[in-house]
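A single protein chain has been omitted from the complex, and every remaining protein chain is retained in its original position.
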């Protein structure tokens, strides 16, 4: 029996494909499986194409998976709109709505013959069982339970819970639709058994959430008391979570009139002594540029989340991309260093967010969390997180001694100055975006400017020494390497396993800290490296360029980059590694022995 | 007699030090000298410290000069406020107001003994000659005419012109004050003659203007019909010039409510088919970020001037710095290439501005002109410019054939698409910040996105082939090199001459095109280079980093960078080169023979 | 400006298929725009139609005019640049309540004090539609949305009163409940020589509340004509405008009987005055000659 199954389903908005995916993931979670689900939509608000991809596994899931094991098309136009997002291979089982009238022999998939194809009268079954087409997705869930053994019990539990108040009749109708799906599967067995093995850790309660909710929850855990923001896809859910929960902790949210006011309010809250956050996506990040510079020179802690989507400008608002790194690291005029962190999954979004607040507080600086549409909106099952492991840092407050002739911007040996806030007796000072002296008086002295620039940059030195912000997997001495960040890191983690299975001696570097660039961490990693790939969803290969800017990469390290909405497959990454290897072997024969 | 004289004068706002400098520069120009003048102020609007630096030469002037030959202090507090901006050396003649009561033996200049020091009863002379202290600056002009032979005639011509309508009495009073200054100089001769040699080209009419006016004039020459902007120091004069002149050419200006509206209006004007410009400084550039991204994806020509001042945030609004390069090249989310050009003097601001419009029109892109406070506000004498040498480009308009099923974003082999505009029959299309197909329909297709990103980046390939945007001076095969841009390039041009006089085999590269980085141009330049300096007024060495990002610099090429408001001296750059050379020689003995 | 020739509504409809939700009020709005434009009869290529971002801001793409679906909240600055670049164009701007009065709210007063001949229509649905249902600046206090599960704590803005206070020469309100009336108001607004503002109550069927659907709107709607409101009385208009949100007044709140000169007209005068005897562009550097 298989340990891992990747399903992709597409239909038009009304088909309830996404809620089917959610029921499926929930069921899998209840049955103790690991799972992840991503959604993707057209630009219509309603009635447009929508799809989801659900990956269920007996082991922890690294990413939403590559080629589909199971493809479900409620109609072909919509399915095809998702192109590379729902890739069908020779080992895919394709299930589609018979009512489309398309013959199993000529489904519109070019250049591939699926393992098996089923035209299923889904809507017909829905009508006969439930009297309404709206039960189509329940039929699909039945088919999946029947063929692949997921959620035979748990799916209906969930549905029952959900529909409870809507009355028994509706529940029964769905039960009939579900059973009909199972029955159909039984009557049409697969060539080869594809049922998934039972989950090991059955029963242990799992967490189920997406990147945005996790980010907001982590922020509140880290002590964030204020959120100022403005809605924008795909980051809005972060603000929504705050509006639902932050009040409970004495905090507040401001849905501002625009992004500038949103971050402005957060800057104000931080000045007033509270941990503050704002969240946005590309266009909003661009608008926050000036305020980010203010926070840097005023040395105010602040966490800014940028959930990346396709750019430039409005670009592709519902698709994932990694093209905001330049903006995150370099936007805002003047000489300023602003730390940038990136999560790679829903799970580590928790740690990364807490870390962002710690860094912001410790170094009195804005910190950017660069998430992306995939992580922010994908749902993941996770094992419970032991929050007691996490240290929560607070900004350095002035003591009685500091308050004698208080110097807000005192250049200490750590270059970090004790910071007061309104309400604190003896700590009054003038915060400003103008260059200022240690006491905070405006100045236009070149020497003070040089001194303050030194202070504001040198304070980050210890941050660049941190090794815990860099994950290295695989053989530390490997000559082949992968480097990736954000959601693409998950794909590379799987590529790493795959490549090692194929005998490649590879390692993987996944940085959580993207900027400032910790030269040493990379140099240590690259010492053993002869060839490798920096993999990213950025047309300009922004991450590869930022690395070049700060270190001399081994000649054999190349960029593997392309535009967003064109997700990488683990297999193609391994393919690229194979190619590099052969080149390398041609260049210096016998240098590398594929490991046993 | 000397060919070159650098004067620095400082006083409080009321002292008229700056207008004295202007009279002096004008006089020098009328007498056929070359000259440049920079001003520097405190942050007060009135009554604060103010200073100017005037350099007069029989040869074209490369920059405002390093150490002062003549220092004039109307009071010491104000003079000292300018620190490194008015450096006094052992060969400086110091003139100051006797009324300060400071003895010639203990003027407050640490670590330096000037060549000669004069305590002059300036205000007393002004009162006795003109009956008012307000003539102090005229006395100073007299002293300068007497000691250094500049403007003995022309200064009073100018003053007469200026005061004509204010009545003969005032003119005479100033004449007396001026003569008294000359007389004083005669009675107190200098140890060694420091009078400047007569100008060669006496009589040829010179142009006299500053970088901001030159930029605006060049824009109008290039066909710019619309300016949208918002006031900000030190760029405001560009908008002021437009409001004075653009109407004469059927154009218009909009002083908008903020920077976003300013660039927004310019984007609209460009969409409507007109050449458009906006100008700002750091904080405004940050606010324009989102709109710049829109112009890039909508492929609309647009010229954006950023006159750099000290950053981050409000920073040092009246001082020069080169720290907006990152923002110019990398701000705006998403993958986008936006050309960045930089002038190095008032004179070449003309060509650079015309070039910016040509590039914007040809490549249908926003182009940033990165000027800086020094260039923008310094006054320069220049020889007349033959405007007929300049080619003016217009955007590619669709022909009848193109308008058959018009595709606004057609991916041609140059990747440049004929562009229509409102009013043109048959050319209607939808411009948008959303990713779009060739006809301009919104899309979220990953493959179209990849294709369009390709189009928008590949179209710049020919730009990177341009060699005329790179100035190379000195011995092309030299092992030592300097690289500099903007106002610092002028200092390096002088450092180059100085270094070569000292027998160093050096060359200098001055790029006009900063971004996209033309790798080949640099590689060609660096082939002969063993060691060198990338000199810039940026604490983070932004230009050095951008170069690293795109090419492998020779190991010996180092960064010489510091914060703004700390101008470089030609001598210190030569010193740094000397140091590099000795290191180099230590490393491989006898490799370099200092040339004869 | 080309002579107006015969055009029909369909000549302004593009072949881009609207992707609004079935039943969205914006379908009616774009119909109204087609009709108004047909009545005015300017050829599509002489029209520039600018919007920001939002469901409503998709509208330019559904017309055959030169469209610009720009960025969120910036339709008006872009529209002004277009108008100044080519005053002969018919310039329309449109967007949602959030686009216009939240992120774009800082631009309206300035366009109005400049009084350019631009017609601005806001599709006011009291919600952020495109981002799937958050509070908008016109959402009423207490409104429950996905960013206000415990109810909004803010009073709404008042588009009509604001724009009147800014000194707009033409201020009106329309609703899909009366398509003919809406088309007529849009036509009148476009014909008005100066800035004109039309607030259109355009229901969001997906995220709107019951009361904000056509039925609910009809219930509170009230024709200004029937009220015998004098559209030349600005203070009275302000007084009526205060009822925004409780009553739905349809028609013209204010129409300046003697409209102020437009910004572009003053610009033309100035250009005419200064162009005489100006040196040609290639001689502009002469300004800097000192002798």
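First chain written, first letter: the chains are A, B and C, and each begins at residue 1.
Throughout what follows, contacts are C-beta pairs under 8 Å (C-beta built on N, C-alpha and C of every residue); 3 or more make two chains touch, one makes a residue touch a chain.
Values in this document were obtained by computation on a predicted structure and should not be read as measured data.
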item: Partner chains on view for the chain not depicted; value: A, B, C
item: Touch criterion as defined above, residue of A:36, A:265 or A:469 at the omitted chain; value: A:265
item: Touch with the omitted chain, as defined above, among A:84, A:102, A:115 or A:207; value: A:207
item: Chain not shown: contacting residue from A:426, A:462 or A:503; value: A:426
item: From C:35, C:58, C:110 or C:229, residue that would touch the chain that is not displayed; value: C:110
item: Subunit C residues that touch the omitted chain in the full complex; value: 101-107, 109-110, 113-115, 137, 150, 153-158, 161-162, 164-167, 235, 238-239, 260, 263, 266-267, 270, 274
item: Where the missing chain touches subunit A, by residue; value: 26, 29-30, 205-209, 213-214, 217, 220-221, 223, 225-226, 228, 245, 247-252, 254, 256-258, 260-262, 264-274, 276, 290-291, 294, 298, 350, 382, 384-385, 387-388, 420-434, 441-442
item: Missing-chain contacts mapped onto subunit B; value: 42-48, 230-233, 236, 239-240, 243-244, 247, 255, 257-259, 283, 313-314
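Methods note: only the chains that are shown with their structure count from here on.
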item: Interchain centroid distance [CA atoms averaged], subunit A/subunit C, Å; value: 39
item: Residues of subunit B whose C-beta touches two or more other chains; value: 290, 294, 298, 432-434, 442
item: Subunit C, residues touching no fewer than two other chains; value: 53, 71
